[in-house]
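Report on the following structure.
The complex appears here without one of its protein chains, the remainder shown in place.
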Amino acid sequence: MPAPPPGPGTLRLRYFAWLRERLGTAAEDVALPDGVATVGDLLAWLRGRSEPHAAAFSAAARVRCAVNQDFAAPDTPVAAGDEVAFFPPVTGG
Amino acid sequence: MPAPPPGPGTLRLRYFAWLRERLGTAAEDVALPDGVATVGDLLAWLRGRSEPHAAAFSAAARVRCAVNQDFAAPDTPVAAGDEVAFFPPVTGG
Amino acid sequence: MATVRVQAADFDIGAEIAAVSAGRADIGGIGCFVGTVRGEAGGRAITAMTLEHYPGMTERAMARIAAAAERRWSLLGCTLVHRVGRLGPGGNIVLVVAAASHRQAALEATGFLIDWLKTRAPFWKKEFFADGGSAWVEGRAEDEDLAARWAGEEGQGAALDPQGGGGPLDPVP
Partner (left out) sequence: MATVRVQAADFDIGAEIAAVSAGRADIGGIGCFVGTVRGEAGGRAITAMTLEHYPGMTERAMARIAAAAERRWSLLGCTLVHRVGRLGPGGNIVLVVAAASHRQAALEATGFLIDWLKTRAPFWKKEFFADGGSAWVEGRAEDEDLAARWAGEEGQGAALDPQGGGGPLDPVP
């Protein structure tokens, strides 16, 4: 059962694997922060949210991102209504 | 059921695929011909045996050989008691 | 045309291959790869492994990987099945099947599919050790190198952004 889409003006954030464990949550909806227009902007904002966030997102080389379920880069745009996921490098197969 | 080994002083000759069809036989025992010490010698002798033999063995680039069930080269020795097989390049798999 | 599935249940390798080849006579070769759970990692005995994934994105990514293989090799059949949840040592993790008119295409596509599945589909493994510990498996640089072998053939225009599975998210200044 997919969750309902994020409300107006909000981002759906999702976390997987050790990021999920460290942050203690699998998903949350947040109001699109002022000045956040890209994945890079969002990452900087997330780091400022709390100590656990700063720790989890400090090792940026070990964090990947997807916007609306497509792999994203730091300059990928993010907008209200988007689903943005953060996770470690994938290890399936 | 393997055939009995060739008698003393003889070679067991075996033919496969189109060589077998052209020569009309799958196997024959022949007395080791005088002067035949290698696969190359044997090939020359076989060519002189009959018209069908000359025709079948003329295209040497399309004929392979095994001595005692190991792939052989023109300089591979042959001796009485050996099993010598001629066949086209293999096409299994 | 490709079959792509994510499932908790085990898969039947023979049945999956039969499904690809059933009733057709244009296939000359079928390549297959099965990934299984090894009973140890880094010298520590493993009691179980869990596979987490990103529902929705996973199926999308797998379908894209299959489509990329079908474009490159004119495949006559392509199946990707990946398990999730808890798996024990020796258990099956992933199945790749690629069929083509000739063997070289089938085998190359099989290698491509598993290389890309490992680096471009959102699955994460966690290992549970006999000594009581557990750890998320780290991505291997070697897997990135293997996956990158294929990227050159289509350049950066590939459907899957090579940055996605591979490149780190650069630190924000």
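A few comments on the model shown:
In order of appearance the chains are A, B and C, and numbering begins at 1 in each one.
We adopt the following convention: a contact is a pair of C-beta atoms (placed from the backbone, for glycine too) under 8 Å apart; a residue touches a chain by one contact, two chains touch by 3 or more.
Being a predicted model, the structure only gives us computed values, none of them experimental.
Contacts of the undisplayed chain with the visible chains, over the whole complex, involve B, C. Summary of contacts with the chain left out: across C:Q7, C:T36 or C:S74, the touching residue is C:T36. Remark: the residues of chain C touching the chain excluded from display are 12-15, 17-18, 21, 23-40, 89-90, 101, 103-104, 106-107, 110-111, 114, 146.
Residues of chain B that touch the chain left out of view are 2, 14, 16-18, 20, 39-41, 43-44, 47, 60-66, 69-74, 85, 87-93.
Note that in this section only the chains that are shown with their structure count from here on.
Per-pair tallies of C-beta contacts place A-C first. Chain centres here are Cα averages; for chain B and chain C they lie 50 Å apart.
Chain A and chain C have centres, each the mean of its CA atoms, that are 25 Å apart. With each centre defined as the average position of its C-alpha atoms, the distance from chain A to chain B rounds to 73 Å. The set of chain B residues that touch two or more partner chains is empty.
In chain C, no position touches at least two other chains.
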